[in-house]
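All protein chains but one are shown at their positions in the complex.
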Amino acid sequence: MLRDITLGQYYRTESVVHKLDPRVKLVATFMFIISLFVANNIIGYIIAALFLIMCIALSNVPPKFIFRGMKTIFFLLVITMIFNLFLTPGKELVSFWKFTITYEGVKMASMMAIRLIFLITGSSLMTLTTTPNNLTDGLERLLRPLKLFKVPVHEIAMMMSIALRFIPILMEETDKIMKAQMARGADFESGSLITRAKSLVPLLVPLFISAFRRANDLAMAMEARCYRGGEGRTKMKPLIYSNIDRIAYLVIIVYLALVIICGRILF
Amino acid sequence: MIRTKNLVFEYIRRDDEGNVEGITRAVDGVNLSVEPGQFIAILGHNGSGKSTLAKHFNALLYPTEGEVFIDGLNTEEDKNIWEIRQKAGMVFQNPDNQIIGQVVEEDVGFGPENMGIPTEEIWERVEESLKTVGMLQFRKASPNHLSGGQKQRVSIAGVIAMHPKCIIFDEPTAMLDPNGRKEVIRAARALNEVENITIILITHYMEEVIYADKVFVMDKGHVEMSGTPREIFSQVDKLKELRLGVPQVTLLAHELRNAGLPLPEGILSREELINELKRLK
Partner (left out) sequence: MSIILDHVNYIYDEDTAMAHPALIDVCLNIPNGQFVGLIGHTGSGKSTLIQHMNGLEKPTSGSVFYDGKDIHDADYDRKALRAKVGLVFQYPEHQLFETDCFKDVCFGPKNLGLPQKEVELRAYEALKQVGFDDEYFYQSPFDLSGGQKRRVAIAGVLAMKPEVLILDEPTAGLDPKGREDILNLISKLHKEMGITIILVSHSMEDVANYVQRIIVMNKGRVAFDDEPKEVFRHYKELEQIGLAAPQVTYIMQELKQAGFPVDSDVTTLEDAKNEILKAFGKC
């Protein structure tokens, strides 16, 4: 059913990684991405790979779920590789017709590919082990200092979590309106691009009206339950660091240091 | 508990350019008072002003003229708003559009969170509220996977967790199937009887109001009729004029009476009708 679709494809299981505070996971993912761009030799990437494998193993998420995300970026991956392969100047390796592949090109292409694959794997691991709810909570807490600069951090987080709740409902509604208009002879599938765009009007207008009605209702329901922004609000599930989280921070710092030393300075 | 004095609510209709087209009086001179612990029903057809009236009890709308007092607090004074909203909780019509949390227990905790209740107490309140409406086993579920009746019970739990003195149900059953309707009405009655919470039930399902202590019937913003369910349902023709009906049992008794059987007016239940008929035999 459409209602089962959740953004971020959370994989429900028990593991150390699942239990970690979302802030730790967000920071770790960020650090991991930095490490990928810091490293510029094979040793750096080996360390990154080992770290990633360790995390996957600890997360109890079957690898096939992790690599599923790869399909969507396959195209991007190929294009990046081709560009780097043919357009990097340097020592010639092979040459045919108008194209030349250089030694540097091969190096660049494989590096970019590795970075991209690791980046996607790392961030999918985060979304697979953290509920969208937890993720917004974590973001809200991490971004809290921005409040000083008048960034409405709480409001943004609240918006995100409401959006997450209503996306499945609106998707189901889209399906229903589409069917209802099809029952009145609407055709969403054939015709030129312009006719097809036009045929979306009977779908989009009711959908927008419904979304506005829901927003209005929800705002009223929230007000009725004493909602008045983030001020003076307590949390049912406050984020509190435990020892695992502290260890995890330590691990990630050690990891980053290792990548910088081995991947950049020593070799 | 609730008292209104000459309550009038008007809203301004505007055309596409924002020019004033006219003024609609949705609520027109309503005086009513509700005692603590009562179960009150407000009946009325669509557009009779009953929902607009209800929104005044929660300080979601403010009177154009007149005054509304909730537990002695005037809704027009800004400093009272949050206390009023905590004292008079509200359950709305559409079950999907009032659940904020992505997990049942988080939604129930939403009200207490807003009130600044300490974390530990929130958990206690959530558990106790979900238990009251019989939804405890669904605490970890996603609201999207619940039936309409279950979703409304979650909404009720969300209100109970704020420890209100009074709950206003604004057509809570209009979008539910008969089983869902029963679930919600049963929950509302239990809250009234067991927890002694004042209940105001707004509906246009006649069967739901027969247990009320008092019924108000609204039309064109006025309170047209008020009285016990039996008094109200004795006036079948008047109710029909107001675009309402009566429960099927009452209607049957009414028609039999019109056909010459000496039955009393305002029969509300099957047993009553059968007993009356047995008596006549």
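Order as written gives the chain letters A and B; numbering starts at 1 within each chain.
Operating definition for what follows: a contact is a pair of C-beta atoms (placed from the backbone, for glycine too) under 8 Å apart; a residue touches a chain by one contact, two chains touch by 3 or more.
Predicted, not measured: the structure shown is a model, and the values here were computed from it.
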Residue, one of B:49, B:63, B:89 or B:148, that touches the chain absent here: B:148
Residues from chain A at the interface with the omitted partner, ascending: 1, 4, 176-177, 179-187, 201-202, 205-206, 209-210
Touch list for chain B against the chain that is not drawn: 44-47, 147-148, 174-175, 177-180, 204, 206, 240, 243-245, 247-249, 251-252, 255-256, 259-261, 270, 273-274, 277-278, 280-281
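The criterion applied here is as follows: only the chains that are shown with their structure count from here on.
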Of all residues in chain A, those that touch chain B in their complex: 3-4, 131-133, 161-162, 164-165, 168-169, 213-214, 217-218, 220-228, 232-238
Residues of chain B that touch chain A when the two form their complex: 55, 58, 60, 82, 85-86, 89-90, 92, 94, 96-103, 105-106, 109-119, 122-123, 126, 143-145, 158-159, 162
